[in-house]
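Every protein chain except one is present and positioned as in the full complex.
What follows is chain A.
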Amino acid sequence: MTASSAPVVRARGLTMAYGAVGILHGVDLDVHRGEVLALLGPNGAGKTTTVEILEGFRRRSGGEVSVLGSDPERGDDAWRARIGLVLQSWRDHRRWRVAELLTHFAAYYADPRDPAGLLDLVGLTEQAGRQVERLSGGQRRRLDVALGIVGRPELLFLDEPTTGFDPEARHEFHLLVERLAREEGVTVLLTTHDLVEAERLADRIAMLVGGRIRAHGTPAELARGAAARAEVRWTAADGTPRRERTADPSRLVWELHRDAGGPIAGLEVRRPTLEDTYLHMVHRPDDAAAGTEGNTNSEERAA
């Protein structure tokens, strides 16, 4: 993992409770500079609460949080200027025209991006003079992205950014996020339900289940940690389909070849997908949760 200086986002023992109802039970999270981190988890796991605490929109009950070197609860305007937000539910400023709105929001920052160039970047040049309420859902979201990055943020929060996108718009959006992260070093915290998107964009993934980070690491590390094994399928000599799950598919295939003394019909090795890992994590009982960071787990059972 990146051994850079201080992480851009750092949470330790973050807790949140509304009255007697606990939402977060000690979240530990690091996001490093220039990294894209995807925060995954089922509804009600505390994703939104976590992100809103990091954005400075909610007061935590306990724990330590530092975002860009400040406690988000005490973030001032200079701190705000370094953060960009793209939320899923914005439908504001409907009467404004696209370019007018973007130009206006550029006025709040000392060194904003050029609005015209930004419209080009998100593919809304043709819609520059259109009223915001006349944009399609995908166009509206791309405008939200443009508004989120007009102040050249160092840290960008993306909340379910591609909900309602068609595949092409989604692809374009992914290229844009990759460009921001790789070329401009923007740190991105992404929450999504789209596991393919998470796998595609994220350097690391953190899974929040039941108010705790159940696991975090690269997708491969997560798969190991979750003990989601690879599946090997083949057709046995008697013609029956066979499948077996293993942590070491290479060895299994080699053994199969050795035993068969030749090619094997219908041989297929299926690596665990992020979805396998995710489902495994979400349904795993609580007690096995502690201390999973990419290290292999020995107590697993093949599904």
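By our rule, a contact is a pair of C-beta atoms (placed from the backbone, for glycine too) under 8 Å apart; a residue touches a chain by one contact, two chains touch by 3 or more; residues count from 1.
One rule holds in what follows: contacts and distances are computed from a predicted model.
Peer 1: Can you pick, from "Multidrug ABC transporter permease", "Aminotransferase", "Spore coat associated protein CotJA" or "Ion-translocating oxidoreductase complex subunit D", the UniProt name of the chain not shown?
Peer 2: Checked against "Multidrug ABC transporter permease", "Aminotransferase", "Spore coat associated protein CotJA" or "Ion-translocating oxidoreductase complex subunit D": the hidden chain maps to "Multidrug ABC transporter permease".
Peer 1: Out of A:V21, A:A110 or A:A237, which touches the unshown chain?
Peer 2: Once the missing chain is taken into account, the touching residue is A:A110.
Peer 1: Among A:A6, A:L175 or A:A265, exactly one should touch the missing chain; which is it?
Peer 2: A:A6
Peer 1: With the missing chain put back, one of A:T15, A:S66, A:T125 or A:T246 would touch it. Which one?
Peer 2: A:S66
Peer 1: Given that one chain is not shown, which residue among A:E100, A:E172, A:E199 or A:E244 touches it?
Peer 2: Looking across A:E100, A:E172, A:E199 or A:E244, the contact with the absent chain belongs to A:E100.
Peer 1: Which residue, A:V27, A:A81, A:V98 or A:A223, contacts the hidden chain when the whole complex is considered?
Peer 2: A:A81
Peer 1: For chain A, which residues lie in contact with the unshown chain of the complex?
Peer 2: Here the touching residues of chain A are 6, 48-49, 51-52, 55, 57-58, 66, 68-70, 76-78, 80-83, 85, 87-96, 100, 104-105, 107-111, 147, 151, 159.
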